[in-house]
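The complex appears here without one of its protein chains, the remainder shown in place.
And then chain A:
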Amino acid sequence: MSSPAPKSPEQSEKNKKYDRQLRLWGDHGQAALESAHVCLINANGLGTEILKSLILPGIGAFTIVDGEKVTEEDIGCNFFLDHDSVGKSRAQATIQLLLELNPDVRGDYVDESVEQVLENNPDFFNNFSVVISTQISERVIIRLSKKLWELEIPFIACQSYGFIGYARIQVQEHTVIETHPDNEVPDLRLDKPFPSLKELIDSIDISKMELKDHAHVPYVVILYKCLQQWQQENEGQIPKTYREKESLRKLIRAEILNNDDGIPHDEENFEEAIKAVNTLAPTNIPSHVREILDDESCINLTSKSKPFWIMAKALREFVENEGAGALPLRGTLPDMTADTERYIHLQQVYHSQAAKDAEVMFRRVQQLLREINQSPDSITEKDVKLFCKHTSTMHLVRGSCIADDYDNKIFAQKLAPHLEDPESALVYAVLLRGVDRFRIAHGTYPGEYDDQVEPDIVKLKSCVSKLLNEWSCGPLAKDDYVHEICRYGGGELHSISAFVGGCIAQETIKFITSQYKPIHNTFIYDGITSNTASFTL
């Protein structure tokens, strides 16, 4: 027997291969990933682990910058090297095995150090989507971070050091429309019903219903009606305290039908209404959205403004005008106990109001584009619809330049509050800075050679003390961390690199797809205790 069903476009090979991730970031997220080009500086174990989790999901292209030759130690922690790679260019050796992962991905390499590249080809970094570095020295990181800050390219500097993982993320500005929050409160507007919602609910008379109908009224209707009643007795307020909420719940409970013995029926829809009292909140502008609307980039558009800010400006105007203080309606209704007809009707009411709001927004966006002389095609109706659906959960990050971490005054201010906690994992960031100083002074990693561990402990301690002194911070609470870092001797543990590699690959995907909130801006993984921590520096 043959299938009458039409061939669906979603059955393509590519869709099948990427199916499990398309369910997360969607076709548009995938398209962004496929047009991205990342640069990795230093293809050590951590570096290739990051690339692996970018190549597998199908990043467009990557470039490796690495002037090192493969050593025996490299082979012991880098999966993308063969046992006979020793002595070859590390960039060339790793790229070959990395490219085997996915024929959709393009890759190239430069077998020069990043210092040489910065020297000989200053425009080299201009067109990358994200630049990632592992294990680069203090002097280079300052130059590179300044350059990428100017270019507005996200930069992730990370390290895998013994049991410790570290990443510092630099991004001037990053905006996210789709943050994919875990538990989103539904946008129901029961305190500020729009006319068609009010009209629909007012037309429903629960009191005359038989049990079957009564038990299938969507909870939104029940909650709205009981809230109205409650508000009449409470000056139009929304219940805030536990007592107030309890009194609203009581009103809802009183509406449940009783059986012949006077015992309430099991009406799930009413139970849902009672539960929803907790999430009932006044319709307003969340503070993080307010900040975006009041941002300089939103208020003063220019011909160079990015689509996000143009839509934000349109949103600002919408809130002040048509929205009457509210964001555009999201237009989605959670599932609830109800019969099909009434649920779908209610859903349509929400949906069409959302479509109306989005249309108004789109007209405003078009108007703004004209005003700032941008092409009317630069923002599509689809873009605006997506934006409108997520206005309450959108996200803005303004980062800081890594070079500032090397300005003692600035850094002291950022660091000091965190170091007041003697257990803070940020101590490892301090130690890694100490290791940098150690390398500049002594040319090796502390503890790199078995017979130098003890003397190196003393030397590293002195490097760290000097740094803390420069930052006007007190000494470390205990020497244990210095001992532990010297024990590692610059060694890279593969499982620590794989952990950090996975995390950093995902952070890179967040920047590329503009979905999900990234780390802001410093991340530490302590493999000894299996803990992670994030800090804003």
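Please note the rule applied: a contact is a pair of C-beta atoms (placed from the backbone, for glycine too) under 8 Å apart; a residue touches a chain by one contact, two chains touch by 3 or more; residues count from 1.
Criterion: contacts and distances are computed from a predicted model.
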item	value
Hidden chain of the complex, named as in its UniProt record, picked from "General transcription and DNA repair factor IIH subunit TFB4", "RING-type domain-containing protein", "Multifunctional methyltransferase subunit trm112" or "NEDD8-activating enzyme E1 catalytic subunit"	"NEDD8-activating enzyme E1 catalytic subunit"
Residue among A:156, A:349 or A:503 that touches the chain left out of view	A:503
Residue touching the undisplayed chain, where the options are A:34, A:115, A:244 or A:484	A:484
Identified contact with the non-displayed chain, of A:247, A:366 or A:532	A:532
For chain A, the residues touching the chain missing from this view	1, 3-8, 10-11, 13, 15-24, 45, 49, 52-53, 56-58, 71-73, 75-77, 79, 82-83, 86, 100-103, 162-163, 179-182, 216, 335-336, 338-340, 343-344, 347-348, 351, 447, 450, 453, 480, 483-484, 487-489, 491-499, 501-503, 505-507, 509, 516-520, 523, 527-532, 534
